[in-house]
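Quick one: the structure is below, questions incoming.
With one protein chain held back, the other chains of the complex are shown just where they sit.
We call the chains A and B, going by the order they appear; numbering starts again at 1 in every chain.
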Amino acid sequence: MGQKLLMKGNEVIAEAAIRAGCRHYFGYPITPQTELMHYMAKKMPTIGGVFMQAESEVAAINMVYGAASTGKRVMTSSSSPGISLKQEGISYIAGAQLPAVIVNIMRGGPGLGGIQPSQSDYFQATKGGGHGDYHMVVLAPASVQELYDLTVEAFNISDRYRIMTMILGDGVLGQMMEVVEFRDDENIESFDKPWAANGHDNKREHNMITSIHLDPAVLEQWNIGFQEKYNLIRQKEQRYELYNCEDAEIILVAYGSVARICKGVINQAAEKGIKLGLIRPITLFPFPTNAFEEVLDIPKAFLTVEMSSGQMLEDVKLTIEGRKPVYFTGRMGGMIPTVNDIMTKVNEIREKHS
Amino acid sequence: MSLHEIIIAGFGGQGILSAGRLLAYAGMEENKQVSFLPSYGPEMRGGTANCMVVVSDKEIASPVLNVCSALIVMNNPSLEKFESWVKPGGVIITDSSLVHTKVKRSDVKVFEIPATKLATEAGNKTYSNIYLLGKLLTETNCATPESFEKALYGILSKKKHYMIPEEMEVLKVGMGY
Partner (left out) sequence: MAIVFEPPKALCDVPMHYCPGCTHGISHRLIAEAIDELEIEGKTIGISPVGCAYNNYLYFNCDMIQAAHGRAPAVATGVKRSLPESIVFSYQGDGDLAAIGTAEIVHAATRGENITVIFINNTIYGMTSGQMAPTTLVGQVTTTTPYGRDAKYSGYPVRISEMLATLEGPAYIERVSLHDIKNIKKAKAAVKKAFKVQMAGKGFSLIEILSTCPTNWGLNPVEALKRIEKEMIPHYPLGVFVGADLEV
């Protein structure tokens, strides 16, 4: 048993990163992830780590590129508009196959948008916000404890596959406090990095970190390698939670803080004798297709709930491939779906399929 | 099973968010599941502020509330906004020094405490939220005064610990008001 504390989501991500061996953090201020940065600024100097406030998100992600090239565990964090600025570096990190952890505490957009919680960066995170055929692993925690566990796991996954991992949260998760237990360090793995540019000490050939390959035949081979890696990740790293799916009439699909609201809906509906279930994707890339195969025969329909116009909805439909009806309800711009919003849609669907 | 869904609302600077954190911490001291969700953003600069606190025996489904079992309000706009959120049989506690409109609901228990006035008379305006929290403890049993005291020690910085005995006195006044 580790220590139990009441902590804010953003701070827990920072503490988890430090416990996972991250000693290099580069960031730029933006709401609503600020506390993560403040925590790093306070803690890193006391443990011999590096906290650096960069001149821009663009610089911060390139500092991450540099630190990751040396083989160190490194993190940056931001919120939607800042993540857009980081996309150039994210694409380069993908091309150079560097492990790094990026936190996006999403807020409403597009443009400068607002500062209230949102999930409207799902496409950007899972389909590749930067240029090129790449993916990063995207983890979607739904509680403060999971922010801890998945941040630790993000570093392991990144190092295991030489890939970026994004923690995709939202303003609710970043700002809320819950009790967190810092589990023992046995989950923290370490990896050899013979590819790192850390000085060859005249003992090996020089290492080169690069994403440029002007010969298209060579670049295609690199891309084929990337795709093989992504397929391996699709096979091995799908994570999800099934909640009350056994005899559900309708199965909701939601991630992050919206999944928590859906659980509330499910509990309230159960009191009225309405059986609802939930698929909660924990990995958004790889999308947990296995979860859908597991429960496909059970409900009359699926209902995707998001703080967006329906982005994950597309992956749900691609997975179900027309085998069951798929519905959507969501709010945008920083508005949070209410129990009533969701129940209204549930009732509509029940009527249609009665 | 006990489930407390509490909303505390008022202006920035009234200790709204600290009150919520104290409740969550006190719940944790009793090994309950707790969540604390603050409003964030420009509220910090003196606008409206609110927070949602859940204290439960079981896993907390949603930290985002659309109804509540208890409401503490420290200004008029907050009462206007949240009055309808309180479940029938729930509790509304107002700082009557600042909240001049009356609660319209008749299916909830209403307690008016002139907290800001009491705190000002007692010499420390920042204690106003504690009077209200005291009443909340009495009416809902969401936490014991003992765990509340532990929460004060857990949350306040060491240099403010000397204030805690005084704050506990204030809490007791609130509990018995």
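Just so we're on the same page, a contact is a pair of C-beta atoms (placed from the backbone, for glycine too) under 8 Å apart; a residue touches a chain by one contact, two chains touch by 3 or more.
Because the structure is predicted, anything quoted here is derived from the model rather than measured.
Trainee: Considering the entire complex, write down the shown chains that touch the omitted one.
Mentor: Result: the unshown chain touches A.
Trainee: Could you tell which one of A:Phe26, A:Tyr243 or A:Phe328 touches the chain left off the display?
Mentor: Hidden-chain contact among the options goes to A:Phe26.
Trainee: For a quick check of understanding: of A:Ile209, A:Ile233, A:Val265 or A:Val326, which residue touches the chain that isn't displayed?
Mentor: A:Ile209
Trainee: Since one chain has been left out of the picture, which residues of subunit A touch it in the full complex?
Mentor: Answer for subunit A: residues 24, 26, 50, 52, 54-56, 58-60, 62-70, 72, 74, 88-89, 92, 96, 197-203, 206-212 touch the chain left out.
As a working rule, only the chains that are shown with their structure count from here on.
Trainee: What's the distance between the Cα centroids of subunit A and subunit B, rounded to whole Å?
Mentor: 34
Trainee: Quick one: which bits of subunit B touch subunit A in the complex? Just the residue numbers, please.
Mentor: Residue positions touching the partner: 21, 24-25, 28, 33-38, 40-41, 60-64, 66-67, 154.
Trainee: Under the touch definition given earlier, write down the residues of subunit A that touch subunit B in their complex.
Mentor: It is residues 4, 6, 31-32, 115-116, 171-172, 175-179, 257, 260-261, 263-264, 266-267, 336, 338-340 of subunit A that touch subunit B.
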